Structures are given as structure tokens and as C-alpha cells.
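A single protein chain has been removed from this complex, and every other one stays in its place.
The block that comes next holds subunit A.
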């Protein structure tokens, strides 16, 4: 009863949040200046008629508010206009590139989650041991390592020296591995997923280990042990779930921003993903693409935040639904 009302309230709040972002985005993109003038700057032979027809083509006539509502009405129908640079429907591009990004991000986050749980338990249950210090040091180095460096090292080792994994792209251009789209796709995913998973693991381990060390010191853990529960149950059942509470927020952000947070990986491995496309769109001032990608990333982040808040209510009964 309380939960349902809470979720509805949060949904309404989320809708306002997205509209708020859309207003700010629209205002800022307009503040850059007239796109037609920027696009056609210093090109010879541009007449007023040409400017007029391009303005009409992109629907840039009329007042700012009129244009905002036209745009808002269109994006609700998942119509983000046409890319100026690629001349393709932006919605189609977001879908294609977005899915490619999810293909490497989701496995990377899930693998990182699993690995960091195992490593954190290993370290936290042996606090201040050599294993613990090793894990802290490793996670610190991993967390601070420049992204491209690991990517290049992976390519060097597995593609150049060993020659067992592809160094670029999502699929082979000529012969598919074992003549299968699936196997060939998975084969191409290995390195980018490994790179993303590595960085996520490092950060998650730092957070989770610290949280777990803290929880393992609590009285209720000693009490659970004093009740004769086996250590495995004490650690995984009683400690880990508590330790996850502070990590949940980070996990939510990780999922929420996943479309935009892999540009380095996508660039290093020439992966046709949204993160790299987004950076490119900004560099080339591809207005519809910038706006479309921003709205999609906003939508993902707001949704993930909403799910995180709901997850908090499920995992921690102390959270009051006010």
C-alpha cells in the first residue's frame, strides 16, 4: 500500500525531472547560436533564399517556445529528427548504437558485480592480511589506471602478440567466426567487456570491501556467529546484504549512465557504441543527435535512479516511505 503510493509519487517526480532537463537542454543548445549560421559559416555563395529553405527544412523558424513544444511533442513519439551529419533518423541511430553499447556494458557490470563480491568477501573477512592489502592495492591501481592504457595493453597482448581476439569492431567484416553471428559477436565482445569489467570491478571492490569490513565489525554479526550459524551464512546472508546498502547508489549510477560512460572503450576498440557517437556529435555540432542522445541518457539515468530507490525500500526496511 505504502510502496505503491511511493512508486507513483516517484514516477510523477521523475517525469518532471525529465521535462526539466529537456528545458535546460533546449535553452542551452539555443544559447550556442543559430545552427544555420554556424553550419554555413564562411561558405561562399550562400544566398538568403538558401538560408531560408534550410531554416524551413529543419523547422527552425518561429519562436523558441513554439520550437520547444514542437520538439517535445516529437520526442514523446520517439522522433528526434534527422542527423545533420549522417542524414539518418536520430531515433534509429540511438537504437542501433545504444544496443551495441548495452551489449558490452551490461555483461561488464554483471561480471564486475560478481567478481567484486567474491574479492571483497575474500579481503574483508581477512582484514589487514596480505590478501586484503593486495586487494586494496590492486583495486586502487585499477581504479586510477587511465582507461585507454588497459585497452591498448589488451589489444597488444591478445590481438597483436597472441592473435586470438579481434582488436576492433562488433563483427568481422569478411568471414564470421565459425560462420555464426552469435559466436562472432561474442568473440568481438571479449576485449571491450573485459576492459569495462576491469574498471567497474576495481571501483566496486573498493566500495564493497570498505562497507563489508564495517558491517563485519557490527554486533549483530558476532551475534549471528554466537547463534551457531555457519560462517558462509553469516557473511553472505547477514553481512553482504547490509554491506550492499551504501553501494547500491553507485550501482544505480553505473547502470543509469551506462549509455554514455564507455566512449574511451568504444574508441579504443572502434566499437559502434553510443558513447563514442555522442562525443563525435558534440564535436561536429550535430544538434539533433546531441539532443536525442542527451535525452536518452537522461531517461536512462532517471529510470535507474527510480529503480535504485525502489531497491532501497526492498533491501532496507528502515527506509520510511514518506
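Assume a residue touches a chain if its C-beta (ideal position, glycine included) is under 8 Å from a C-beta of that chain, and two chains touch if they have at least 3 such contacts; residues count from 1.
The rule we apply is simple: contacts and distances are computed from a predicted model.
A single chain of the complex does not appear, and UniProt lists its protein name as "ABC transporter ATP-binding protein", one of "NADH-quinone oxidoreductase subunit E", "Cytochrome bc1 complex cytochrome c subunit", "Hydantoinase/oxoprolinase family protein" or "ABC transporter ATP-binding protein".
Checked against the full complex, the one of A:56, A:70 or A:218 touching the unshown chain is A:218. Within the full complex, the residue among A:91, A:167 or A:242 touching the omitted chain is A:242.
Of A:51, A:229, A:253 or A:280, it is A:229 that touches the chain left out of the display.
Contacts to the hidden chain, counted on subunit A, fall at residues 127, 217-220, 222-231, 233, 237-238, 241-242, 245, 315-318.
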